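For this depiction, one protein chain was excluded, whereas all remaining protein chains were kept in their positions.
Take a look at chain A:
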Amino acid sequence: MGTIIELFSYDFFIHAFWASLFAAISCGIVGTYIVSRRIVFVSGGITHASFGGIGIGYFLGWNPLLGAAIFAILSGLGIQLFTEKAKVREDSSIAIWWSLGMAIGIIFVYLTPGYAPNLMSYLFGSVLTVSVTELWLMGALSVILILFFVLFYRLILYVAFDEEFARTTGLPVSVINYLLISLIAITIVLNIRVVGIILILSLLTLPQATANLFTKDFKRMLPLSVLFAFIGSFVGLLFSFFVDIPSGASIIFTLVLLFGLVKLAVSTKQKLASRA
């Protein structure tokens, strides 16, 4: 235990701690919405499409995350728009954006002269290298998400549950949809540094699946998902530090382990209860 407290005297570790806390808050909240609404695949599309922005960012010498943000939001809105207006089937529309983004990214990384530094950290995450600016952005996003979900909880819930019925009660369904898809895109981009493009889906689904074992109420799933996401990312961070393995993979592994253990505990309890 003493060594963990000692770790907090290092700046890089304090940064990593805040990064995992903010990742837990933002991914916990946004992931609950994604899982409830069954748009995990949409989120996968946005995540991978953002790689296109990272490639262009490298090529132009910008911060790759800026390019990723632009690509993520455009692909999010694009998927929504394609499905709603152009009548492309949603899964096909997702696949188009997903692969197009990856292709653009690969082309521009290839065209960038010299070596692309940190490319691996965007693909697989590197929580120990998150910058202070990125931490401020993640913190701001967490506050915005908490406020938005608390203040407009019922609006979000009703639109997510039954979009068409929500239209008949006069709710601004399209505005809410576009707003949420943008928030999903921003959440994904700001968390790329923590677990990486390839692995971020798990931070958006595993804590929620674990929370779902305890409750089937959206209201309760939100804080529970944040809690499980935090346990997973913090324990994963420590694990990666002591065993010296990449932090992104370590966090995902911890989240899966947590889910497995809780699932086992819950089903054992149910079995015992039904036998008694």
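By our rule, contacts are C-beta pairs under 8 Å (C-beta built on N, C-alpha and C of every residue); 3 or more make two chains touch, one makes a residue touch a chain; residues count from 1.
Everything below uses one rule, namely that contacts and distances are computed from a predicted model.
Candidate names were "Zinc transport system ATP-binding protein", "Na(+)-translocating NADH-quinone reductase subunit B", "Probable oxaloacetate decarboxylase gamma chain" or "Nitrogenase molybdenum-iron protein beta chain", and the UniProt protein name of the unshown chain is "Zinc transport system ATP-binding protein". The residue touching the chain not shown here, chosen from A:18, A:41, A:218 or A:239, is A:218. Remark: the omitted chain is touched by one listed residue; of A:166, A:200 or A:255 this is A:166.
Listed here are the chain A residues that touch the chain not shown: 36-38, 87, 150-152, 154-155, 157-158, 160-162, 164-172, 212, 215-218, 221.
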